[in-house]
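Moving on to chain A:
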Amino acid sequence: MTGSDLIGIMILAAGLFAIGVFGVLARRGMLFQLVALEVALSGPALGFIAAGAYHADPEGQGMFILVLTLAATEVAVGLALFLRLRRLTGTDDSDAISGLKG
Partner candidate 1 sequence: MAHLLPFVPVPALLGFVILSLVPVPLSRAAVIALGVGAAVLPAILFFPVGLSCIEGVCVAGAVVPILSIDTGVFVAQIAMSMDPLSMVTGGTVVLVGALVLIYSGAYMASEPLPDLRRFFAVMNLFLAGMLAVVFAADVILLFLGWETIGLCSFMLIAFYDKLPKAVASGRKALITTRVADSFLLAGLMMLFLNAGTTRLDGMLAAVPGIDPWRLAPIAFLIALGALGKSAQFPFHTWLPSAMAGPTPVSALLHSATMVAAGVILLARLAPLFAAAPEISAMVAMLGILTAALGALVALIQTDVKKLLAFSTMSQIGFMVLALGLGAPAVALSHFAIHAVFKSLLFLSAGVMSHAAGGSTAIESLRGSRYRQPLAFWSFAVGAASLAGLPVITAGWYSKEAVLAAVWSSGPWGVPLWLLAATAAVLTGAYAFRVVFVAASQTADLAAPAWGGLAVVVPLTVLTLVAVIGGLSVGALIQFTGGATVHTPLLPTLLGAAAPILGVLLARQLVKHPQELEALAKRMRHVRIFRFEVLYYYYFVRRFRRVATVLGNAEGTEAVADAVALRREGVDVPGLVTDDPLGRGASQVRGIRTDLITRATDGQTPVVRMVAGDPVGRLLIVVARLFVGFFVARFNPDRIDRAWMGLAGGAGHAWALVRRTQTGRVRDHSLWIALGCAGLLLFAWGTSWR
Partner candidate 2 sequence: MALIALILLPAIGGLVAFFVAGKGERERWVTIATFALMLVLLIAVVATGGDGRWYDKVSYPWVPSFGISLEFAIDGLSATMIALAAGLGIISVMASWSEIRTQSGLFHASLCWTVAATVGVFLSFDLLIFAFFWEAMLVPAFTLIAVWGHGDKEGAALKFLIFNAAAGFGLLAASFALAAMADHMTFSAFELAEMKLSTPVQVWMLLGFSLAFMVKLSVPPFHAWLPEAHTLAPTAGSILLAGLLLKTGAYGLFRFAPMLFPDGLAAVAPYGIALGAAGALYGGLVACGQNDAKRLVAYTSIAHMSIVLMGIAAGVHYALAGAAVEMIAHSFSASALFLLIGALYERTHTRDLRQLGGLQQTAPKFAAAFALFCSALLALPGTANFVGEALVIVGIFQVNWVFALLALSTLIVSVIYATRLLKGLVFGLPQPKPPLADMTWREYWPILVMGIGTLIVGLYPQSLLALLEPAIKAALIHTP
């Protein structure tokens, strides 16, 4: 893998991250926000794989596994919160749960 490949993949990773961020910003549904979060996390995951490959360093793959674990736990906790919130408020609109402000 050459340096320019690495840059290309890094740009892709950053693009994934940006898409995820945009998803969180653009979607009001909580479920979609959680999905967008997964997309955002996949960006760095890709980055670690690519960088690990470039430097021939297994640590990159180790980081990849950690990121995946995190993504899974985040989604698990997030889904639990989502269910509880929807039962309590009857909506999945994240804009609607804005009781804490000021």
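These made the cut because all candidates are chains of the complex that A comes from, given by their letters.
To be clear about the criterion, a residue touches a chain if its C-beta (ideal position, glycine included) is under 8 Å from a C-beta of that chain, and two chains touch if they have at least 3 such contacts; residues count from 1.
Only a predicted model underlies this, so the values are computations on that prediction, with no experimental measurement involved.
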item: Selected neighbour of chain A [touch, this complex] from 1 or 2; value: 1
item: Residues of chain A that touch candidate 1 when the two form their complex; value: 21, 24-26, 28, 33, 94-95, 97-102
